[in-house]
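Below: the structure, in structure tokens.
Missing here is one protein chain; the remaining ones are kept as they sit in the complex.
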Amino acid sequence: MFDLKRSRLLAAAAFTAAALSSPIALAQDGAASGGKDKVKAAFVYVGPVGDFGWTYAHDQARQCMAEKLGDRVETTFVESVPEGPDAERVIRQLAQDGADIVFATSFGFMNPTIKVARQFPDVKFEHATGYQAAPGNMSLYNARFYQGRAVLGTIAGMMSESGKAGYIASFPIPEVVMGINAFTLAARKVNPDFETQVVWVNSWYDPAKEADAANALLSQGADVITQHTDSPAPIQAAQKAGAIAFGQASDMTSFAPEAHMTAIIDEWCPYYVKRVEAVLDGSWEPQNVWLGMEDGEVVMSPFNEAMPEDVKAAAQKVYDDTKAGNYDIFTGPITDQAGEVRIPEGEEIPDEDLLKMDWYVEGVKS
Amino acid sequence: MSLDLVVAILMAAAGAATPLLIAALGELVVEKSGVLNLGVEGMMLIGAVAGFAVSYTTGVPALGAVAALLAGALVSLVFALLTLSLMANQVATGLALAIFGTGVSALAGAPFVGITTTTLGPLVAFDDPILRLLFGQSPLVYLALLLTLAVWWFLKHSRQGLILRAVGESSDAAHAIGYPVLKIRYLAVLFGGAMAGLAGSYYSLVLTPMWAERLTAGRGWIAIALVVFASWKPGRLLLGAYLFGFVITMELQAKAAGFALFAPEFLSALPYLATIVVLAVISLGRRNATHAPACLGKPFRPAV
Partner (left out) sequence: MSLFALEPRREASRAASLAAPVVAVFCALVAGAILFTLLGHDGLSAVYEIFVAPLLNPYRWQDLLVKAAPLAIIATGLAIGFRANVWNIGAEGQYILGGLGGTFVALQTLDLQGGWILPAMILAGILGGMAYAAVPALLRTKLGVNEILSSLMLNYVAIQLLYYLMRGPWKDPMGFNFPQTAMFSFDQTLPMAFPGTLIHLGVPIAAAVALTAFGLMTRTIVGFQVRSVGASPKAARFAGFSVNATVWFALLLGGGLAGLAGILEASGPFGQMVPSFPTGYGYSAIIVAFLGRLNPLGILIASLVLALTYVGGENAQTAIGLPSAAAGAFQALILFFLLGFDILAGYRVKRGRARRAQDASGGAAAISPTPGSAIPTPSTTGTQRA
């Protein structure tokens, strides 16, 4: 199952883990042996479960996992946990209260999780989207959402008449930057003149501001709206203006039935099932994974009926090829905004470079 | 710049200004009566969730707006009871109201997450950009303008408005003349709550027809800043709200055109910075006069 990319990433993780190793955790190695009849799994969320975005997706996955594993698992969660000491306290409390595995689902929980993981060598910790782990009992997991961005870019490139997309973005962290690049690269494969105009709203969640940003982009000629923020406000704005848009994190069709073409769905359920099962049968080992469409962690919601057949087919092809491992949007030649070739023909961007990406491809305006 | 773009910018500015204007008008009347209610954010959230719930259940967004109005007034009654009848500290009670509204709206709104409702949109759709600008916006945009006019007239030219201002300037003197200080302040606080509730429903019914926790994202505090920015004058409030809406819109337009005017953080801090500057400048110009109602925040204890 492990491809080259992932083992490279694992090597990097092993290095980080070694650097962070502490005597407490080392002494407790081998905690992986021995299964359990029932597992207590706890989740820590940064937002309310009612945000209909990032946290909502994780909570849907929690419920799905609980349903799949039935009475072999007991799940709890704490929502709206501020990143920092409060998170550390919550994670510690969950460990003290007998959780066997704790999923910490926001980047800002990374350092608190590391601290607590060192104090509780017998508890398993899983942190989403971080880059550092405590050794022995802490895993890192993330999803290749950029694969979905390539599907969106393909649809945008084929359907846009103005050749201009508006991209509402939160913060210029690598996760967001690579999404913008994947979207633009895919769109320019279909329409070489395609442009992506980025508007940074400096927030993950501010419906009014997201809507205003979408309206500004629409009034300046964008006829596609896509976003890396959490609220359905931008797709509602797109629907009003007769443009097309894509949902974020979950299927948002109900908010804008005409504008909503498809959505990248954060499907964490298979991963949660797998990891809790690993605790159940005693095979849990720390790892650093970056799963994608191949693993069923990134999926697309059903295409809008109104999408032309050829667009549907092209989008489906990108999805199928990615799933089969034959398509990587970050394959050269890739030129940057200055027009210089960054990645030569035939080469792929290695994962460790993607994870600190801070440059934009040609066609991105930010 | 095309006419369409100009109209789009002006309409976006009006859209951003309208809820701030409505909430700030309410708070202005409250403060003119000598009461400081810092709970605007909480009342807006209560209004937003009540408006959405009723609009979704009945399918009539106008009913949602009415419900928001009533819900805002209802929750402001808690504030009035504590600060007016029981003479509780207004700052602390206002802060508690903001926390209360945030919590209760989240609890009450849980069943409405992830669904949408009919927009409280324009009554008539126009193709012509000028007509669209003049007549094709959400009814709340026009209502806000009418309310501004009404509040201005009320405070400046009506007898009741004069009494309300007198109560805010010197509650003891007003009481001595025989005006019902508490009754007037109760009515002012209820009006402020109703306006905050209505303003909240602008978010859940017009701008983004949906409910999610903390939907108003801090706009209630901007409304409070605007009242001070406007030196407690309805005309300046209109100006301030539209100026603010225009700056926000222009910033996003500039970004959408590919260049940034300011650091985004500077822009987010701007309404507050501008308010402090206005407070300071007005005080510099006229000694002893920030136009703040003299009894602002001071409880009234009937001596007789």
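By letter and in written order, the chains are A and B; residue numbering begins at 1 in each of them.
Rule of thumb we're sticking to: a contact is a pair of C-beta atoms (placed from the backbone, for glycine too) under 8 Å apart; a residue touches a chain by one contact, two chains touch by 3 or more.
Everything quoted here is computed from the prediction, not taken from an experiment.
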Contact with the hidden chain, among B:L95, B:I115 or B:L133, goes to B:L95
Of B:L3, B:L86 or B:L149, the residue that touches the missing chain is B:L86
Among A:K38, A:K317 or A:K356, contact with the omitted chain is made only by A:K356
Filtering B:A65, B:A166 or B:A225 for touch with the omitted chain leaves B:A225
Among the options B:L134, B:L149 or B:A269, the absent chain makes contact with B:A269
Contact residues on subunit B toward the hidden chain run 36, 38, 78, 81-82, 86-93, 95-97, 99-100, 102-104, 106-108, 110, 213, 218, 221, 224-225, 228, 263, 265-266, 268-269, 272-273, 275-276, 279-280, 283-284, 287-288, 290, 292, 294-299, 301, 303-304
For subunit A, residues touching the missing partner are 42, 48-49, 76-86, 88-90, 92-94, 96-97, 107-108, 111, 131, 171-174, 177, 202, 355-356, 358
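Heads up, the rule we're going with is that only the chains that are shown with their structure count from here on.
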The answer for subunit B against subunit A in the complex is residues 4-5, 8-9, 12, 15-16, 106, 109-110, 113-116, 119, 203, 207-210, 212-217, 219, 248-249, 252-253, 255-258, 264-265, 268
Residue positions on subunit A within touch of subunit B in the complex are 48, 50-52, 56, 166, 197, 199-200, 202-203, 205-213, 215-220, 222, 231-233, 236, 240, 254-256, 365-366
